[in-house]
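For this depiction, one protein chain was excluded, whereas all remaining protein chains were kept in their positions.
Each chain gets a letter, A and B, in the order it is written, and its residues are counted from 1.
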Amino acid sequence: MIWFVAAFYALAASIVTAWVVPLRFRPWACGITFLAASGLVLAAGVEAIVSGGAAPVFSGHLALLEPIGFALDPLRGLFLMVTAIVFLATTPMVVRDAAHYPRHRSALFLTLVAILYAGMLAFFSAADSVSFIFFWEISTLAIWGLITFHTREARPVAAGYLTLMLGEAGTLAAMAGIFLLTSSDAGTALSTIVQAGNRLPVATVWIAFLLTFFGFGVKVGMLPVNAWLPEAHGSAPRSVSPILSGATLNLGVFALFVIDGPIAGQHPSMALLVLLVGALTALTGIVYALTDCDLKRLLAQSSIENMGIVLAALGAGFAFISLAHPVLGGMALVAGIYHMVNHSTFKTLLFLGAAGIDQATGTHDLDRLGGIMRRMPAFATAFLVGTLAIAALPPFNGFVSEWLLFESLLRVVEVASQSVRAVFALSGAMLALTAGLALTCFVMLAGSALLGRPRSEAASHAAPASLSTTIPMWALVVICFALGILTTAVIPMLGDIVQPVAGANPTEALVPALFSTPHGLPAGLAADLSGIGAEVGRGVLPLRSLVVVHSGGASTPVIFAMSPALAFAVIVLLLLGTWGVVHLLRRRRTRPAAAWGAGLPALQPQMGYTATAFSSPVRVLFNSLLRPIVREQQHSKGSFRVGVQRETHVIHLVERLFLRPVTCAVKAVGRSLAWLHQGAVTLYAAWVLAALFVALLVMKASL
Amino acid sequence: MSQLQTLAVVLAAHPGVKSSRLGDDQLVLKVLPETVPGLVELLIGEYAFEFATLFVEDLAETPVLQYSFFHPADHVLVSLRAYAVGELPTISGCVHAADWYEREIEDLFGLCFSGHPFLGDFVLHDDVWPEAVAPMRRRVSATTPSADAGRAATWQPRQQLTEPGSVVFPVGPVWGDYTEAGLYVLEGPGEQIRLAHTRLFYKYRAVEKVAEGLPLPAVLLLAERCSGNAAVAHGIALCQAAESISHTMVPERAKRLRVVLAEFERMRYHMAVLAELAGSTGLAVGKAMGQELEEFLLRLAARISGHRYLFGLVAPGGLACDLDADVLMLLDSELQSFLARLGRYRRWLEASSSFLDRIEEMGMLDTATSERYATVGPVGRASGRNQDLRCSLPYAGYKHLTPTATSESEGDGYARMRIFFQEIENSCALIGAALDGLPTDAVSAHWQSCEGAAHGWAEAPAGGFFDWLRLDADGNVLRWSAGTPGYRNWHAFHRAVEGNAFQDFPIIMASFGLSVAESDR
Partner (left out) sequence: MANWVAHSLADGIRSEPGPDARYLPAGATPGRPVSQRLNEQDAARVAALCPNDSLAVREDNLVVNFTHCIHCQRCRQPGGDLQWRDDAQWGQWCDSVANPLPHRYRRSVNVRYLDAGACGACMGEVRLIDAPPYNLHRYGIFITATPRDADVLLVAGPVAEAMRLPLRKTYEAMPEPKRVVAMGVCAIDGGVFGQSFASNGGVGEVVPVDLVIAGCPPPPLAIVHGLLLVAGQLQSLKDGEDAKP
C-alpha cells in the first residue's frame, strides 16, 4: 500500500524535475523518477495480487461531495502491473524524445505523461463513482493533450478534436448511465452501485447498460465509436503511441469489466451483444489494418482488432455466467484478461518498433521501407518477434490467449439454447476469419518493413536504432515469450482474479495438474490409468498442463493435455539435435552470389513487392466493405499512351455509417433550429416574454 | 489496273511528289520527306490502302526511306521513296502500326522521327549498347560496333503508372520453362496488370546486316533460320522477291507445291500453338495430346521432305527438289487421319469448361484496337480484322486456290483458339485442292541473278509480312529488309494483357501464338 502511495509521490517528483532541471539532464532525471514510479507500482500490483482480497488504500471526504475511496484488489493489481510494464518499457523513449522539444514544451510533454500515468493509476484504484469518473476524465484530457501535442501540424490537431469530441460524448453517456444506476440510494461505492443497479427495472438497466457500454467503449476502440482511434494513435508523437495503444485501451476494459460485467452477468442478451460487438470490431479492425500502408495506423487498427477479441471473450464469459455455467464463464473471462495482458505487451513492443523505424528512416510508410533486417538486425528481430506474437503463433503469448478464446467459444455446445449457440457460432466464425486475416496482415507488415530491398532512399540509409528502443523491446520479447511458455503458471493467477466475478475458479478445468487422473472417471478406467503411470511424477514435478483437447461433460473427461514449457523444451532439444547431426555429417561448400534477377542487369527498388501489392487480394475480396473511390487520369501524345495516374481513396466504414450520418443529422437539426435565430431583437424579446408567461402559468397551476 | 493509273495521275499532281513510275500492279513515287504524312493520310483515308512496311536503304550518300502500301481489294502496291534529309516527320499518329518500324530505323540507322515520343532503347538495348550506334549504316561493318558493358548498372525499366504502392514487375528475360527470351514489364498495384510494356530484341541477331554482301542462296539460309518455324513462308517471300527481280516464271507445279508446303507449315505451327495453349492453362493431358498431334505433323514433314521443319525445300525459281507421287499420296492419306484426330481433340477441348473458363474473355483485343494496331494473321482475324495476303496479293499458287476466310469478332483467347482450329482445317482443304490435278511439269525454273530490287511477301502462319530485296550485278545482296508479322502483333500484345491478372499473362501469351525469333530477326 505504501508503495502505491509512494508511486504518486514519485510522479509528483517527476513533474517537478521536468520543470526545474535543465534540458541537458532532464532525460536522466525524469527517467529515473518515472522508472522509480513504475517500479513502485509494479511492486504494489504484485503485492495486491499476492495478498488476495480487497485492501482499501485511502478513503475520505471531499467538501460538498460524497465520500470517495480507493482500494486495491487482485484485479486492480493486475491492471496496475500491466500499466507499469508498459510505462517501464516506454520511459526511455519518452524522455529521449522529450529532450528534442524546446525547454518549456519538453516540460509540458513530460508533465502530460506524468498526469496520464497518475490518472490511470488513480482510476484503476478508484472504488467510488465520483473518483471513477473524475480520473477517467483526467486520463481522457491527458490523452488528448498528448495526441495534439504537435499543435502546428494539421493531422494531430484534427485527430485530437475528434478524440476529444468522441471522448467527451462517451464520458457524458457513461456518467448518465452511472447516474441511472445510482438512482437508488445505495451510496457511491462502485460495487454497491452495480449490485443495486441489478435490482432496477429491466428497461432502466438496459438503458444504463447501453449508455455505459458505448460510453466507456469509446476508450476501448469499439465499433461504432472508434472513428478517432486510427488517426489519433497514428499521428500522436512516436514515443506516446506505445502508451496509448498499450495502456490506455485497458482503461476502457477495466471500466467495462467493473461496471458492465456484473450487469451483463445477469442478462444473457446484454452479454451476447457484447460478444457480437466484439467480433464485429475485431473483423473490421483487421480488414482496415490490412488495407492500410501506414505503419502506425495499421498497428492502431490492429489494436482495435485485439480489443474486439478481448470484448468478445468478456462477452462470452458473461454470457456463460448469465446462463449458469460459471466455470465456462471463468474460462472465457480468463481468456479475455489474458489477451488484454498479451496485447499490452506485444502492442507496446510493435509501437516501440514503429517509433524506432521512424527514428531511423524518418518514414513509416510501409511501401517505402524494406531491408531493415539487414541494417538493424537486433532491433528488427525484436520487431519480428512482436509480429509473431500478435499473429498468434506459438510459442509466444498471442497464441495462448486466442487458443483459450476459441476453446471457450466452442464450449457453447454445453448450453441448450439454440439462439445462444447461433450467436456464438457467428461470432466464432468472424473471430476465426479475423485470426487468419491477422496472420496475413502481420506477414505483410514484417515482410514489407523488414525484408527485401529498401524501397526508398530513406530506408536504404537507415541509421541504427538506439539502445533506448532496442533494450525495452527485447525486455518485452522476453515477457512475450514467458507469457507464452509459462501459461500454466499464469492461468491459475488469472483464474483467482476472475473468480469473484465469475463465481467459480476455472483453473482446474483449464490447467489441471500434469500428472493426475482427472476427476469423475469410472473407477475401472482410473485404476487402469494409474496402472500405466498417470500419477507418476506428481510429487516430483508439480507442474500444471494446458488443456488442448477437451471432450466436455462429466462422463468423458480430459483426453489430451500438454505442458507448453515442456513441449517447447523438447522441441528445442530436437531441433538442436537435428542441427547438430546435420552439421556434423554435411560437407558444405558455399560461395556468395548475387540475388537471381531473371537475367536483368540489376534489380531495382520499384520491382520489389510492396505492402499494397501483398494486400491487394484482400482489397478485392472486401471491396464492397471498403468502397474505394478511384480517380484515374490517362496522358496521351497522339495515339501513344504516355502515362497513367491513379488514386484510390477509402473512407472508413464507421465514418461512412456513423459519423457522417450523425454530423449530418446534427447539422440538419441545427439548420432547422436556425430559423429561431433569424430576425429582429424584438422577436427574441417576444420569445422571452412568451416563455416567462408560460412559466408563470405553470407555477400558478401547480400552486 | 486503270484505278492504279488514275491514282498515279492524282498523286503525281500532288505537291511534294517529285516523280512517279508505274509498273504492273506497282506504283513508286519519289517524294519529299515532309509531305509523307499528308500522302499517307490520303492513301489510307481516301483510297483505303493498308500499310505494308517501312524501311531504309543506305546505299548512296544519303539514305532513302521507303514507305510501302498495298490495296487488299485491287491487289496493287504503292511505294513512297524519300531522301532522309532534314526533319523526318513521324507517321505513327496516322498509322499507329508504323510505330515499331520507325523505332527500328532510329536505332539501326540513326534517323530520328520528330513527334515520336518513344525513340531509343528498342532494337539496341540501352543497357548493352552505347548511344549513337547505327550499325545498319553502310560504312559500319558487321563486326565493328561493340557492346558497352558498363551501361548495365543504370538501366531502369520504363515506368508509366503512377499509383501508390504500384509494383514494376519484370517478367524475363530468363523465365518460365521453355519460353523465348524477352522482357515484359507489368505495372500494377498487386494482382491486376494496369499497364504492360513489351521489350523484345533480346534475340536480335542482325540477319539483315549479316546478309549484306552474301549471294542469294546464302541469304535464303538466313531467311529460313531466322524464324525456323515459319521457314517456308520466309523462304517463299525471299524467293519471290528474287524471281520478281529477274522476272523468272515459276512453273505451275512448283507454285502449287509451294502452297502445299506453306499450308503444311501453317498447320504444324498452329498445332504447336494449340498444344502450348492447353499447357498454359494447366491442362496437362490436353497439352500432351496436342504435342502428339504436332509430332505427327513434324514426322510427316520429315517423311515427305527429309526435314521436320521443311528447311532446304524452297529455292529461287521453284523448289530445290521434287516431291514424287507416292510421297504426295502418303501426305494426302495421313492428313485425312490427322483431321479425324484433330476433330476429336477439338471436341474434347471445347467440352472442358475449366479450360474454356481460362481463355474466354481473357486477353481481349477489341476490333477498334486491332484496327489501330493493324494486327495481322490469326490474332487479327479473331478481332474482326481479316487481312490475308493470300487473298489481297495472291502469290505462288494462291491465284487459283483461294483460302476460306475465317473471322471472329470477340478478340478473346477463345476466339483465337477457334481461328487456329479453323485455319488448320482450311489448310488441309487447300492442300487437297492444290494436289488435285497437280501438273507434272518441272519443279524449278532456272533462276539467274541480276541487278534490281523488288518486294516479296507471304502470309506466314502468324500473319502477313513484306520483304524487300535489292541485288547487285553479281547477284549479291545489297539490302534485304526482312519483314515480320511481329511488328504488328507483338506491338498490340500489351493491350490484350492490360486489365487482366498476373496469373493470366502466360495464358494470354500462349493464346497469341507469336514467335519472338521471327520478330527480333
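Methods note: contacts are C-beta pairs under 8 Å (C-beta built on N, C-alpha and C of every residue); 3 or more make two chains touch, one makes a residue touch a chain.
Since we're looking at a predicted model, the values are computed, not measured.
Enquirer: Considering the complete complex, which visible chains touch the unshown chain?
Expert: A, B
Enquirer: Pick from B:207, B:429 or B:442: which residue touches the chain that isn't shown?
Expert: Considering all chains, including the one not shown, the answer is B:207.
Enquirer: Out of B:50, B:102, B:163 or B:294, which is the one that touches the chain we can't see?
Expert: B:294
Enquirer: Which candidate, B:47, B:83 or B:348, sits in contact with the chain we can't see?
Expert: In the complete complex, the chain left out is touched by residue B:348.
Enquirer: Tell me which of B:2, B:62 or B:143 is the one touching the absent chain.
Expert: From the options B:2, B:62 or B:143, the contact with the absent chain belongs to B:143.
Enquirer: For the chain left off this view, which of B:20, B:66, B:198 or B:229 is in contact with it?
Expert: B:229
Enquirer: Spell out, residue by residue, where the missing chain touches subunit B.
Expert: Against the missing chain, subunit B presents residues 125, 128-129, 135, 142-147, 149, 152, 173-181, 201-207, 209-210, 217-218, 221-222, 225-231, 272, 276, 283, 285-286, 288-289, 291-292, 294-295, 298-303, 306-309, 311-313, 320-321, 347-349, 351-354, 515, 517-518, 520.
Enquirer: Name every residue on subunit A in touch with the hidden partner chain.
Expert: Touching the chain left out of view, subunit A contributes residues 589, 593-594, 596-601.
Just so we're on the same page, only the chains that are shown with their structure count from here on.
Enquirer: Name, in rising order, each residue of subunit A that touches subunit B in their complex.
Expert: For this pair, the touching residues of subunit A are 293, 367, 598-602, 604, 606-617, 619-620, 637-648.
Enquirer: Given the complex with subunit A, which residues does subunit B contribute to the contact?
Expert: Residues 92-93, 96, 99, 115-118, 127, 152-153, 155-157, 159-175, 183, 188-192, 194-195, 372 of subunit B touch subunit A in their complex.
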